[in-house]
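Every protein chain except one is present and positioned as in the full complex.
Then we have chain A:
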């Protein structure tokens, strides 16, 4: 195992404008091993991948491939040199309207030496070679659009590997696969490992990581926070490094709920998951934390009526609550500040006050006729309370910074009294100052409602919550009062060692 790394990154730096995304990353990949790269959102994983795959130019540092300097100018350069990347979005790696054979040989249709005439028989012969080498058992004549996701993924990987790659980068390859499909992917990864390919595997899923990793590298805030190697991998240590132990005990004065508001009982949000229960009380803020992809968003959307639970019941203020639509949830006083504001929150053609009043137009209008003056007055009040930096309440959303846009989203749902306020990753893409403002406002306004916040970053949970609940594999696995937390137990639960705890 003391083999020389085939691919080595040293002192890699990258900045966009004044923001440094990567601050000196060292990474070494050895042939025939799987190195797992872990990192929270914004840690710099995707920037790292994009530099290595030739999408971005590196800022500073060196990359060597088999001892030679590796400086890809374009993605095609990187592939030709033998560093191939399969991106998270499976459909980016295949052309779904063409058959498997054409997909496998697609890269030979371009570039120097490509033939003028497309000969289907030769294409099939070449594709057969590629498929045999990869142990691919898909029908070569099938259309990619007719394949299951896992098969498309295999085709994408096989297509990438057709270049005799020495380094394969897989970016969250199992994020849309079922566990049976993921198993087949793992077998393929095993075969490639045996053939001596150096594999960089990016994932949050602990089950993937346990199954595949030879080495784990944790990335945090653009730096390597820990490298875990050896026969017995320290999974908790890796999670710990990724989330950051500098657990800054903030000055949260933990409150107890004054009265029960909301209860979920025996809720099941995924087919194979264990049912769970949770009660929320008046005035408390409960953070649900867990890695990406453990079902936090599914849970949030279930509470909001955007998704139906598989099994289970919910009770709001002592009465049965089963929202069929988001409208129903809003009428009942259950509000969701959705994850990914650009996609699910902001109406880009609307200005600030129109965005704030959007869900409550019914309450803010007489006989269907909107009262813009009243809307603007309410918006001005929210702008002042949350400290939204803008010229007037009629500014375009596009003129605001990310933090201020998020404040507008929070203002939207604080502008009317809620019984249950749900926030899904409210601090994503938000600067520290805005995050403090939002957290402060949420805590100050918490009495009178139950608040549940879904967070991947532990620091954020410590900053805002009274109770912290841990989610893993689509169920709740642990609960902590945000006062005397057993950090080791919390991290173990996040990493999926909850069997021993429960």
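Here is the rule we use: contacts are C-beta pairs under 8 Å (C-beta built on N, C-alpha and C of every residue); 3 or more make two chains touch, one makes a residue touch a chain; residues count from 1.
Basically, contacts and distances are computed from a predicted model.
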Choices "Simple sugar transport system permease protein", "RNA polymerase sigma factor", "Multisubunit potassium/proton antiporter, PhaF subunit (TC 2.A.63.1.1)" or "Molybdopterin-dependent oxidoreductase" - which one is the UniProt name of the chain not shown: "Simple sugar transport system permease protein"
Full-complex contact with the absent chain, from A:174, A:351 or A:405: A:351
Which residue of A:261, A:278 or A:330 touches the chain not shown here: A:330
Chain A residues touching the omitted chain (full complex): 304, 306, 325-327, 329-331, 336, 338, 343-351, 354, 358-359, 361-362, 364-365, 368-370, 372, 391, 394-396, 398-399, 412
